[in-house]
Each structure stands twice: as C-alpha cells, then as structure tokens.
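Note sheet for the following structure.
With one protein chain withheld, the remaining protein chains of the complex are depicted in position.
Order as written gives the chain letters A and B; numbering starts at 1 within each chain.
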Amino acid sequence: MALDFSLTDEQKQLQQLARRFAREQVAPVAKENDEQARVPWELVEQLYEIGLLNISVPEAAGGLGLGLVEEVIIGEELGWADMGFYTIPMASELGITPILLAGSEEQQKRFLGPLTERPSLASFALSEPGNGSDAAALRTRAVRDGDHYVISGTKMWISNAKEADFNVVFATLNPEMRHKGVIAIVVENDREGVSFNKIHGKMGQRAAPTYEIIYDDVRVPAENLLGDEQSGFKIAMLTLDKTRIPVAAGSVGVARRALDEAAKYALEREAFGRPIADFQAIQFKLANMKIGLETARIYTLYAAWLADRGDPAHISASAVAKAYASEIAFEAANEAIQTLGGYGYVNDFPVEKLLRDVKLNQIYEGTNEIQRIIIARDILRALK
Amino acid sequence: MVLVVLDHDGSKLRKSALEGVTRGRKLAEVLGGDVVGLLIGPGADAVAEEAKNYVSKVFTVTGADFETYTAEKWAKAAQAAAAAAGAKAVVAPASRTGRSWTPRLAYKLDAALLEDTLDSWAEGDKVFATRYSFLNRVLEKQAAGLPAVISVKPNTTPLAEPAGAGTVEPLSVELGELERKVEVLEKIVESGGKVSLTEADVVVTGGRGMGSAEAFEMIEEFADLLGGAVGATRAVIDAGWRPYSEQIGQTGKTVQPTIYFALALSGAVQHQAGMNKSKVVVAVNKDPDAPIFKESDYGVVGDVHQVLPAMIEEVKKLKSA
Partner (left out) sequence: MKYVAIIRQVPDGESKIKVEGGQVDLSGTTMILDQMDEYAVEEIIRLKEQHDGEAVVVAFGPERTEEAMRTALAMGADRGVLITAAGYVDPITQAAALAKVLAEEAPDVVFTGGQQADWDSQALGSATAEALGWPVITWTTAFELEDGKAKATHDLDEGAEVVRVELPAVFTAQQGLNEPRYPTLPGIMKAKKKEIKKIDAAELGVGGSKVEIVEQQIMELERKVKIIDGTKEPAAAAAELIKLLHEEAKVL
C-alpha cells in the first residue's frame, strides 16, 4: 500500500502559507517590479521573516534543514505570483547547495549560518561570457599562491550575484585539464577586486537581479575551497542535478497562473452571443494547459522526492521535470495570450509577462538541450 | 406578547424602531398577545410620547445608570422588560450596538437568536427568519423555537404606521456587579459624514486609488450633492485618510443603498461583502481588469481624478434642469 500522493499536514500548511504570501504580497507588485526592473528587497525581507528563505540550510548551521519537496511546494506558489521574484530565493538555494554537498561542517556553519541571521542571499557563479552549456570550457583562472587562491576572470548571467553575501565560483587551475582542473571556491562579495555590472534589457524575469561579475586578481583563502582541487566540476554538476527541480516548480506555477487567467477571461468574454468558454477551441486550450500542468507538477514532486531520498534516479528525473515543465509552461502562457486575444498582447493584463518570464526557464540552470543530453546519457548508459 | 426594543436619538424614534414595530406586529399576529415597546437611555421619556402611538405599552428605563450605553446594561434592561411583559419574542435593531447586546439577552433568556434578519415570521410555536451568510453571498432561512430574540437588519422592513395610543410605564432596573464593570472614559465623535452610512440611499466610496486624503474632498462634494454618505475601503482606513466608521466591507459596515459608487477601488471579496446587495453599483477605475467591474451595473474605465469632477458637473446640470 506504499504509494501515497498526499502532503503531510505541515506541508499543507506550508503550501497555504506560501500561497497566501504569494497572493497578498508578491502578485500585487509583480507588474510594477517587472516594468521598472526593480529588485523587491522588501519582499526578500518578508520571505525571510516568514521562514521561507534559504530553507535548505542545515539545522547544525541554524537553518531548517528542509529538502527539495518543500522547495517545490514554495516554488509553485511564488512562481504563480512572479517567476522573476521566485528566481531570487531559488538562485540563493543554488548558491547554498554546493556548500551542502561538498562543504565541511565548519564551512557550512561559516558560510550558511549568517544566512539564517538576517535576510541574505547566496549565489552560484558558473557561466561565463564565452561558455554556458560547455561548462568544462570555463576560463576563470584560479592560481594557488601560498594559502590563497587568486581568482581572475568574468562570470556572466549570475542571478543574485551582487545582492548575495558570496558567490560559489567555479574556476580552473588549468584550462587544458577541462573538467578535471576546476575548483569550487566561495568568494565573499566584499573581497578586493570583485565588481559587478548589472545586466539590462532582459526580456522577462526583470525583478530578478542578473549580473556580470568581474574577478580581478581576487585573493581568496584556501579555507574557502569546497572539496579538493579535483572536485569542482563534479560539485557543479551534482548541484544542478538538484537545483533544476525548483526551476520546474516555478514553471508549474507559471502554467497554473496561465490557466487561471485564461479560464477566468474565457468565462467573461463574450463572442457570437456567448462566453468564449463555450467554444471547443478555447476549451481545448484550457484542457491542454491542465494536461501539461498536472503532469509537470506530479513529476516535479517525484523528482524532488527522489532527490530528498538520495536516489540517483533523481539526476535524470530532474532533467525530465525541468525540460518538460518549462516547455508546457511556455505553451500555456502562449495559449493564454491567444485566449485573451488583443488583451493578451498588452501589459494591462498579466499573461504576456508569463511568456516573457518563463522563456528563461528553458535556458538557465542547464538549457533544455543539455537536459536532453543528460536524459539520453542516462538511457544509453543503462543499456551498455 | 412581543417586546420591541426601540432605538431613538434622544428626541425621536429612529427608522429602525418603526421597522422593528412592523416585525413585532407580524409576530404577535401569530404568537398572540400585544406588542410592547422599550426605550432605554436619556430622552426615553420624551420619545415615549411618540412611541406609545405604535404599541400597546412603552416601558422606559432611564436614570443615571443608563446615561451611557454598555452591552451589559442594555441586555439587563431588555431582560427586565421581557419579564415584565411576559414576552415570548424580543425584536431589536441589528445595529452594531444591537448586535452586541442581543446575544447577551438571548443567553439570559435561554432563547434562540435570529441575527440581522431580512424578514421574520412565526408559524405555530416556531419562528422563522431569513438572513445573509458567507460574506453576504448566501440567503438562508432559519427556524427556531421560543423564546426567540430577533434582530432586524436596517432598511429591510416597511415602517410601521401609528395605531392608537398606548400607555407609558417607567421600569426600574437594578444594576448588579457585572453591569458596573465597564467605565466609559471618553466618547470619540467622528467629524465627517452627515448622513448615516447604514441608512443612506446613496453611498460614494473611495479606494486607495484616490491617492490622498485631500482627494476625498471631491467624494464628499459628490456625496453631498446626492444627499448620500461617504464610504471607504480598508486600504484607505489603513492609510489614515478616513475614519473607521466609514469602512465598508467584511470588517466594516454593510450597506444596501439604492446607488453605490465604487471609485478607485479594486473590489476585493472582503469589500464586496459590505456592498454587494446595493441596488445599482457604479464603478470608476483606471484598471480595466479590476474585479469591481464584474460586480457593477455601470462602469467607467478611466482616471477618477478626471472622471469624478465631470460626474459632479453632470449631476449639477441634471439638478438644475
């Protein structure tokens, strides 16, 4: 009788809390923050006050020590309200995860402890101007100098980079060694030689701060190295295996929002003497949105459940969830715009923003093409 | 015997008192006996001269102890009158204060409470009432045995006509320890609002979109022009622009005017609970997606700071025509 699709009482309460916060605090300011490309720090503070920020920080470091299932529950609700805003706490977990996976207990206390004491963020710096998918081709250099590493290079497309306390930076000791030369090192933002350029003109998710980071001969103590000098690339991959799951959750939230807005509109808008919800063409659109969102939701929870159990099957499952959810969400947003017709095309109504926001979910944290490589690799490995 | 507790302003009966008499008479027709009235507080003796024309007897409870209202004192006075009258049913107004003391009375009498009723009647030895529930979205019919305490929602019932002269009987009510536990320190009389919100035929409500306390001067002008009252949403009260007494909604007042103007407010469910039974709803908002439009008869999408002054001009023109 083992299969049980229900949430625990605490998870249901968590969902109710996240949903209420999303509806009352995040949704009402989503349009304004998007238009102004404004980072809503007051919402980050509120998220911290209600205990929904950085929930994966372990109890030993003063956190709640919660897992991906809880992150997914929160992610769908915040994604429903504003995917751009959700990227902020989501990217913070992305910065925390390498330290959870490879940091010593001392490092976890040192880096993650302060995150629980006041509203603050972490960040993950892997991509560069010249490489995204080809992560092993990164060019940010790390040079060992006594008991320090000197970091030089540029990171690109980094969420939270400047607002965070620190970035987990992936740098290479030797570019020729490709992934074997990569280290993961925690670089605090207040070190000398660290500077940021905000990226402007984003299509969507404009409430989320995205940066280019320039590391100019930044001296970082060796105590900040996560794992050893060969483990950096593996840490990055293991991190993304998990953190792409909340991306899927955010996508599910966007898909649900698209369905909510389209269905509401279809019941009110009349054409040819009746609400357009009476027409099969519209009904099919709504049904397709539902088909996508229900399957994406359950699979995302499944991937989270596998990851929380430490089951290696989560690697492929998370890729399936991330790719699938972002694609059904994009389709749902697209069909929501279509349902609203002319009104869907203007920003008085919330649906055009859904499309602009969720497009990024197909690109960041591993493009959907990379996700398919991961899935194919898993299929073929099992057969060899 | 039916007792009707009559609200008054110190010199004359309020509209709600005459609504109560109508209800009382309807109940007495079936339950038998007379309809008697009760006046409490300063001016009761004077008002009794008017009130005695509506009921067979008017009890008056006055004196230093009853100078100011408390729920405990009013419930005690009503209990004394109900006992003196041998009343099986007590009718009272469902004003804020009425709804505070009637539950105390019901408990004292081990009676059923039919609260804030739209209508009430008796069949045999049972009383029935209709009222709203679920934030004013559901109409429900309730049944109860006797004794019963029934509070009457304002503006629901025809006003009673005078029906001959009754007698006036002062009633002496002794206060116990409980009735002396509340000391009234200070009365805060609100400035704004010449017309009572719950009795107004026209209500003009402003929301957060008005932008400032000063912008409400335009609303006051418009309300005055129409002989109406000013209302406000929770957000406006929170911002400190208008007093609590003007709040309309789940946590404020419920109104049922002939016209309800909803200006620069979005129309959350909690606000709608306070006005969704208005006869005609008119909304003005710059957001075409505002929920209030779906609950309106007429709406203008536009900037209230431009539309409202124009509306004021149009009404002035209409009045002079």
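By definition in this document, a contact is a pair of C-beta atoms (placed from the backbone, for glycine too) under 8 Å apart; a residue touches a chain by one contact, two chains touch by 3 or more.
None of the values given here were measured: they were computed from a predicted structure.
The omitted chain makes contact with chain A at the following residues, 9-10, 12-14, 16-17, 20-21, 23, 49-52, 55, 64, 66.
Annotation for chain B: contacts to the undisplayed chain at residues 69-72, 75, 95-97, 99-104, 106-108, 111-116, 128, 131-145, 178, 181-190, 196, 226, 234, 237-238, 244-245, 247, 250-252, 258-259, 268-270, 273, 276-277, 279-282, 284, 286, 288, 293-303, 306-308, 310-311, 313-315, 318.
Basically, only the chains that are shown with their structure count from here on.
Averaged C-alpha coordinates put the centre of chain A at 53 Å from the centre of chain B.
On chain B, the positions that touch chain A within their shared complex are 287-289, 294. Within the complex, the chain A residues that touch chain B are 268, 348-349.
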